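Before I ask anything, let me first share the structure, which is written out below as structure tokens.
A single protein chain has been removed from this complex, and every other one stays in its place.
The chains carry the letters A and B, assigned in the order they are written, with residues numbered from 1 in each.
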Amino acid sequence: MIAYRSSLRERELLGLKDLSASELDSILLRAAYWESHTEKRAPILEDRFIANMFFENSTRTRFSFEMAQKRLGTQVLNFAAAASSMEKGESIYDTVRTLESMGIDAGVIRLKPIGVLEELAKHVRVPLINAGDGNNEHPTQALLDVYTMRKQFGEIRGLTVSIIGDVKHSRVARSNLWALRTLGATVKFCAPDSMRAPELEAYAPYVTMEEALNADVVMMLRAQLERHGEGILKSKSEYRAQYGLTVDRAKTMKSHAIIMHPAPVNRDVEIDGDLVEAPNSKIFSQMSNGVPIRMAVVERALR
Amino acid sequence: MIAYRSSLRERELLGLKDLSASELDSILLRAAYWESHTEKRAPILEDRFIANMFFENSTRTRFSFEMAQKRLGTQVLNFAAAASSMEKGESIYDTVRTLESMGIDAGVIRLKPIGVLEELAKHVRVPLINAGDGNNEHPTQALLDVYTMRKQFGEIRGLTVSIIGDVKHSRVARSNLWALRTLGATVKFCAPDSMRAPELEAYAPYVTMEEALNADVVMMLRAQLERHGEGILKSKSEYRAQYGLTVDRAKTMKSHAIIMHPAPVNRDVEIDGDLVEAPNSKIFSQMSNGVPIRMAVVERALR
Partner (left out) sequence: MIAYRSSLRERELLGLKDLSASELDSILLRAAYWESHTEKRAPILEDRFIANMFFENSTRTRFSFEMAQKRLGTQVLNFAAAASSMEKGESIYDTVRTLESMGIDAGVIRLKPIGVLEELAKHVRVPLINAGDGNNEHPTQALLDVYTMRKQFGEIRGLTVSIIGDVKHSRVARSNLWALRTLGATVKFCAPDSMRAPELEAYAPYVTMEEALNADVVMMLRAQLERHGEGILKSKSEYRAQYGLTVDRAKTMKSHAIIMHPAPVNRDVEIDGDLVEAPNSKIFSQMSNGVPIRMAVVERALR
């Protein structure tokens, strides 16, 4: 199994942690090419078959990948099976091997159980693109985030990016951390004690909300309200009071700073509704940028 | 936002209430063109991307739109997220803006909350096609109904159309009312007290079942059995006895009159099973006619 692994290495995208600056650059550059492409549809991959395998629900991310795939003319097959986090990795493994056996050329995969993707990739002979695995990585999200920052500031090197919210459970936070550090940015976290990831403290300090707002990019994470049961309304307003980006807090941001959020937002919880489409918010631009990023990633997997 | 609204006006389809007779005519005419088109597939829109955004379940209507879109060669992306009627319009708004950001050229949308579509259309810059919003409008259904009547009778002007059932909660009733009145037909309603819409009395009188059956078109509405909880079997047979189109009642219809129903039918509730495919029933013809109607509407949005 070793032989085909090395050629897959350049086509799969499991995470950003081990990607070099030049590998990141080449994806970002290709995304810029696709963004500026005048024809909406460039069917260069009409004979390639790709499966979107979602073992965890995500209509938005699936939609974005499908848009990218169809702009490239790829043959798209969707597979959704909400597997509980309890479900054994084996059953995900069997399913992915099944779809592979049917002749797909690459797979986009989202799944909950931690550590399963790594194991999968060792046994599957087509390139896999990670669309979110547990709290580990969500590489295309971070790529589109970095792409959005680069469009705004020209350079990632030297930027200060604050990531605020449930860092512990966030694959978005982790993928951004790895890419931003590789490209020379400084990352700060801000989170309540229960939402901190101790293993990341070596890479980014936890700071107060006030310090976090002093940054070039203020990236809010989605409050995972579904994790809490009772007293959710109380916890919403408390969360907003302590860690939400309110209109008042946004006024203390630097004049050139931008607001980011991976979406979907909880309006008036982690971010005030009035800020979602504020002039310094890049939230909908992020989503636009997701398509050329995913075109670059899909093309890299299939060409 | 005003500037692009006026050009959208001619491409979107939010409802039939404000459409002129000539606008209705032009859609019906184009549907006739597509129905008579010899090639099943006329891929004139291969570079356009359309999203079917269903915030309320409807496999049949989605299927019909997708058939129309694929006959035109459109790139189709499906998005389904059963939002409860309780869900705030804001979250639907954010989702639609998200999909718009990803580069769709038009969207077909179905949703439950009343009044949200109107608001959405003010902020979204791609044309929206209403596939059913709350109890407000379901314009493509009424267009295919009118198209079916015109095929049958040659002219809408002068026809008498009875709409029987839960008028209060029916967007099909409303869209038909507006289109039929604009095109010169007379509409009569027949419904139990609890299913009447008082605000529509100015446009169409409520009549007895006997009077309702005296019409050129007898259009039965689907009994929303899911609204009732207890005693559903009792209410089924009671409903049939009082407002159902039974085989006996159908015999009292004029010899040239036709039976219509938006489907899916509840056999032996609002209509007897034996009538569904009776010679004077147009129920399956309506469904066939839905495809060219939606081709006309999709083409209008995207050309």
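The definition used in the following text is that a contact is a pair of C-beta atoms (placed from the backbone, for glycine too) under 8 Å apart; a residue touches a chain by one contact, two chains touch by 3 or more.
Keep in mind it's a predicted model, so treat the numbers as computed, not measured.
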Answer key for A:26, A:58, A:75 or A:285 versus the chain not shown reads A:75
Considering the complete complex, identify which of A:22, A:38, A:101 or A:194 is in touch with the unshown chain.
A:101
Across B:81, B:225, B:263 or B:278, the one contacting the chain not displayed is B:263
Which residues does chain B use to touch the chain missing from this display?
39-41, 59-60, 63-64, 66-67, 70-71, 263-265, 267, 273, 276, 284-285, 287-288, 290-291
Logged for chain A, residues touching the omitted partner chain are 46-49, 51, 75, 77, 79-81, 90-91, 94-95, 97-99, 101-104
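Convention: only the chains that are shown with their structure count from here on.
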Using the average of all C-alpha atoms in each chain as its centre, how far is it in Å between chain A and chain B?
39
